[in-house]
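Note that this complex is displayed minus one protein chain, with the remaining chains in position.
Labels run A and B following the written order; every chain starts at residue 1.
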Amino acid sequence: MALNRRTLLKTGAALTAASMAPGIVRAEGAHWRVAASLPMTGPFATAGQLVAPAFSEFEQQVNDSGGIGGKPIRVEVADSGYIPRNALANFQRAQAAGDLHFYYGDSTGFMELVGPTLTGDNAVMMGSTSFASALSNPANRPYQFMAGPTYEDQFEILLRDIADKGGKTVAFVYSDTEFGRDPIEHGRRVAKELGIEVVLEEVTRAEGADIENHVTKLAQANPEYTLLQGYVTGVWPQLIGGARAFGLTTQFMGTFWGMEKIIADRVTEQAGPFLDGYQGVMPYRYFYDQEDAPFYRELGDFKRSINPGFSGYVTAWELEGRLCLELWKLCMERVIEADKEVTPDNLMAELGAIRNWDSSGFFGEPVNVVNNKIGQGRVYRYDAESRLYNPVSDWIQV
Amino acid sequence: MITGHFKTDYSADEGIWSIWPKRWGLVAALIALAIFPFIASNYALLLAGQIGIFIVAVAGLNVLIGYTGLMSLGHGAFFAVGAYTTVAIHHEWPLTFPLITLVISTVVTAAFGVLFGLPSLRVKGLYLAVATLSANFIILFLIEQEWLAEWTGGVSGIETPNAVFFGYELVSQQAKYFFIMPVMVLMLLFAQNLFRTRFGRALIAIRDKDYSAEILGIALFSHKLKSFAISAAYCGAAGSLWAYFFPAILPEDFGLNMSITLVVCLVAGGMGRTLGPIFGTILILLVPEMLKIVAAAITGGDATAQTWVSPTRDILFGLMIIGFLIFEPMGLVNIWDRFWRFMSRWPFAK
Partner (left out) sequence: MGQFIQYMINGVISGSLLALVALGIVAVFKATKVVNFAHGHLILFGAYFYFTFSVVLPDASFMPDWVSSWEPAWLQAYAGNAPMFSPRAAIASWVSDLPRILLGLIGALAANAVLALMIERFVMRPLLGQSAFAMILSTVGLIWVLEGSAGLIWTAEAEQVPALGPNFPIRFQLFDQNLFMFSGSLVNLLVALFLFASLMLVLRYTRSGVAIRATAEDQSTAYAMGINVPRVFSTAWLVASTTGAVAGAILASRNGLSPAIGLFGLSVLAVVLMGGLDSFAGVLIASMLVGILSSMAQWKLGGGVAEIVPYVAVLVVILIRPHGFMGQEEIERI
């Protein structure tokens, strides 16, 4: 955009407003405001860049269909660089600019950092990229929710699946981050309950792990199943490749962030079809599974209409962001319909009251929101031939 | 033509606020600091609080790098020690008076500073920087260990207590601001005065040439250790304030990223001057936020625009740092000095 006098004036006004606007002046605006922090730069920029379209498209689609309760929405995204305190600054900046009705956070760290401040006037309904177990806690975190099962639940789904198939030994391989460590303790407990022996717990770097060492240790422990946790774009494909090249037959399994099709496809294309058979739990349908998913079809049509070059696939990461927004929209509509005031408390009350909701695509079966999370998921298996994750289980409730 | 300021006695020569604009400027700055929280939004207070805390830490780093000439890339660790000590004290004795916690955290961190300083006699320059950097990683590793998790919360971090003064809990950022700023001002005054003492001048002598200083009768080792201790103490105080200011702390807050940010703040502001940390911190912490606001005003916070706006912001920020080093290597303080020289000699000279 050209830097003309008007943008300059607008910028100046924004700078003053952001620094000076006292918390008292929070007049009801002409928009419902949604804001988000995404890691557009830094080590997780890939994820941020892929999730971003969900926000601009949501804004456009909702406004095209007349807004929520007749009022248009406004979505503002800011970059956090995956640093929690930057995300906190983004959040408070968004708050300073007027009434804020929904916020989307970009890391567990941020959600933990902002959690205790969400009280009274500062409270905002908040979704995020994180499935950390600590966030599914209405008593402690009354305004934060997740659009799926926690990592602990996802781990439990996998372990139960293993037990059903008669698996006896399992290895946990996870990254040395909070994200990686989140479900491990719960995993140990569940494994013990189910009579599965945890033969190896291997901590790796989150990026650029030392594949040879991990494969050597896996080979020594020789588990029937290996659960991977705490990876996004890297490590999991390389680890599986190393283990397959070595000739290990262990069945690898992953959770949400390590289940993305485009990563698996690119690996298959450049390094060979060794990801074939990789399984993992995914709370949602993949985007290509559109038969019973009218929402996915609509989204696909919309994407084609604004971008003729649309590849026809939407990442599960983007869908997660979109689902958080859709849940907020649902709560908004219900609050407005019930003729209540739009407050974070009312929104969260509506969220907590969601029962048997037909997500029109995301989930296979109607879902309930319990403890600010949605405990549904399914085990998928990657097929390198068709480049698709195919379901190998029914929809599982936790 | 004015060539200088006429002084008639030694006390005037030693004075910090040599000319009246500086004296009144200080008063005006203090008044502005006091008024600011009443007109600022939460967001501005968040930034102000962060800047205040960072100024304390950078002032500490200044003691070490700017005045003693010892390089450190590990000050994030002192920050962490201060913050976690505060949390641990409140964990054990929840009702500890905040100032006492602050002092204890500072002292504990100073002790860690002495520990970090031990290599400084043998190791110099970049090697010292990397030694401190390593120590930083090792401290964070210890914090993340499970056997300390009761006090530190391990990798997932821990919620921090609020400061309670005589039954009044500092919850809002406005209240916390009034805790941070006085501490900041006092610590800056202390730093300013430290280098008018025999001890402070000894540190400057070490910076200029350590062996010469030793020949002059300055005990190198003990002075370097004390410098480390003071420097760490500042960061410890900053860490303690940080713990009170933010609702939670995470080990990753205090890694290499923070250590480098502290050094960048110091260099951008100007080393070896008290005003340097103030200017540098304000610049380095505010510019990215300002760029974000400007970008949001231009694009309306549009998500797809972020894919090019955010990297561009990074590039501009990096170019600013490089530009500073090329065109103003002595830091912002140098511009400030030029400004005052210009003012006091106007209209005769530049």
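Operating definition for what follows: contacts are C-beta pairs under 8 Å (C-beta built on N, C-alpha and C of every residue); 3 or more make two chains touch, one makes a residue touch a chain.
Because the structure is predicted, anything quoted here is derived from the model rather than measured.
*Asks:* Among B:Val123, B:Val164 or B:Met290, choose the residue that contacts the chain missing from this document, as touch is defined above.
*Replies:* Counting the whole complex, the residue in contact with the absent chain is B:Val123.
*Asks:* Of the residues B:Ala32, B:Leu95 or B:Ile326, I need the one that contacts the missing chain.
*Replies:* Candidates B:Ala32, B:Leu95 or B:Ile326; residue touching the omitted chain: B:Ile326.
*Asks:* Tell me which residue among A:Gly127, A:Pro223, A:Gly242 or A:Gly377 touches the hidden chain in the full complex.
*Replies:* Counting the whole complex, the residue in contact with the absent chain is A:Gly242.
*Asks:* Taking the entire complex into account, which one of A:Thr169, A:Thr233 or A:Ser359 touches the absent chain?
*Replies:* A:Thr233
*Asks:* Suppose we count only contacts with the excluded chain; which residues of subunit B make the list?
*Replies:* 71, 119, 122-127, 130-131, 133-135, 137-138, 141, 144, 209, 211-212, 215, 256, 260, 263-264, 267, 307-308, 310-322, 325-326, 329
*Asks:* In the full complex, which bits of subunit A touch the chain not displayed? Write them out.
*Replies:* Spelled out for subunit A, the touching residues are 40-43, 45-46, 48-49, 176, 201-214, 216-217, 220, 232-235, 237-238, 242, 244-247, 263, 266-267, 269-274.
As a convention for this text, only the chains that are shown with their structure count from here on.
*Asks:* Find the geometric centre of each of subunit A and subunit B from their Cα atoms only, then give the gap between the two centres in Å, rounded to an integer.
*Replies:* Here subunit A and subunit B have centroids separated by 36 Å.
*Asks:* Which subunit A residues qualify as touching subunit B in the complex?
*Replies:* Counting only subunit A, the residues touching subunit B are 1, 3, 7, 10-11, 13-15, 18-23, 35-36, 38, 40-41, 49, 52-56, 59, 74-79, 81, 83-86, 88-90, 92-93, 95-96, 108-109, 112-117, 122, 132, 134, 176-178, 181-182.
*Asks:* Would you pull the subunit B residues touching subunit A in the complex into a rising list?
*Replies:* 39-44, 46-47, 50, 154-157, 159, 246-248, 250, 252-253, 257, 288-290, 292-294, 296-304, 306-307, 309-311, 313-314
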